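The structure that follows is given in the form of structure tokens.
One protein chain is absent from this view; the other protein chains keep their places.
Let's look at subunit A:
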Amino acid sequence: MDVLVQLILNGILLGSMYAIISVGLTLIFGIVRVVNFAHGEFLMVGMYAVYLLGTHLGLNPYVSIVPVVILLFVLGALVQRFIIQPLLGADEHIQIFATVGLSTALVNLALLVFGADLYSLTVPSARQAISVGGNTMLVGQIVMFICAVVLVAGLHFFMQTTALGRAIRATAQNRNAALLMGVRVDRVYVFTFGLGAACVGLASALLIPLYPVTPTIGTYFVLTAFVVVVLGGMRSIYGAFAGAMIIGIVDSLSGYYIAPDLKEVVYFAIFILILIFKPTGLFGFGRGTE
């Protein structure tokens, strides 16, 4: 029983990491209607940036959040402006190839510059364990959970109350109608893509204390993030949050009860089943067959 509680707790903490990554992916898919296959590589870029800021300038990763979030916002906005924007009217497969190509280029650029070695930044404060009722958690994980909740709440507040948030929601509902109402849809897209990438910037700073960075770390996390996004219904940041928690718990439980090397098999199987049998996601927010 104690093991189960600890496992679920681990799952939720892991889920909060997936939540931050998936919320960004969901924003981009839900509003720009592009599946960003390079999302994981944004994470990788962010992690290298945090690492470099830490080793060269001695910045604590939690301080690096500010510059890295800005950096990733700019990166996302540039990608939207110069790669996605010209392809919005193109065939879907061209859009897929564009982000897949970007992903391949970024992974290999990192391999070229940094090599395949693991780089990690030691942050003792984040690796401190806290014991609550016999269950242990790392400070870094708790910070991640808080950030995930604050991020979703903040985005909710932003989308519901600000003029820009309203414009974004309108664009998501109906691009042409928004255009006719004077919304500058192109700018909304650039901003949204930047925002989605900025979420990954946040995730990368929070991840560094817990995971070493390698060129392929993005692929590892983003495949799971795709599972989360589909589970959550693809259009909803709340769905993504809930999906992330579910996948976190599945990950943690199947790793313990089935086999550590088969936990990915379990959630990829869930992913395939959801896509096939319930393409609207668990909560019915979206449509995979659309």
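The rule is simple: a contact is a pair of C-beta atoms (placed from the backbone, for glycine too) under 8 Å apart; a residue touches a chain by one contact, two chains touch by 3 or more; residues count from 1.
Here, contacts and distances are computed from a predicted model.
K.L.:
UniProt name of the unshown chain, from "5-oxoprolinase subunit PxpB", "Nitrate reductase", "Metal-dependent hydrolase" or "Dehydratase"?
P.N.:
For the chain not displayed, UniProt's protein name is "Metal-dependent hydrolase".
K.L.:
Please identify which residue in A:7, A:45 or A:107 touches the non-displayed chain.
P.N.:
Counting the whole complex, the residue in contact with the absent chain is A:107.
K.L.:
Identify the residue among A:5, A:70, A:90 or A:118 that touches the chain left out of the display.
P.N.:
A:90
K.L.:
Touching the absent chain: which residues on subunit A qualify?
P.N.:
Residues of subunit A in contact with the hidden chain: 35, 37, 83, 86-87, 90-98, 100-112, 115-116, 215, 219, 223, 226-227, 230, 259, 261-262, 264-265, 268-269, 271-272, 275-276, 279, 288-290.
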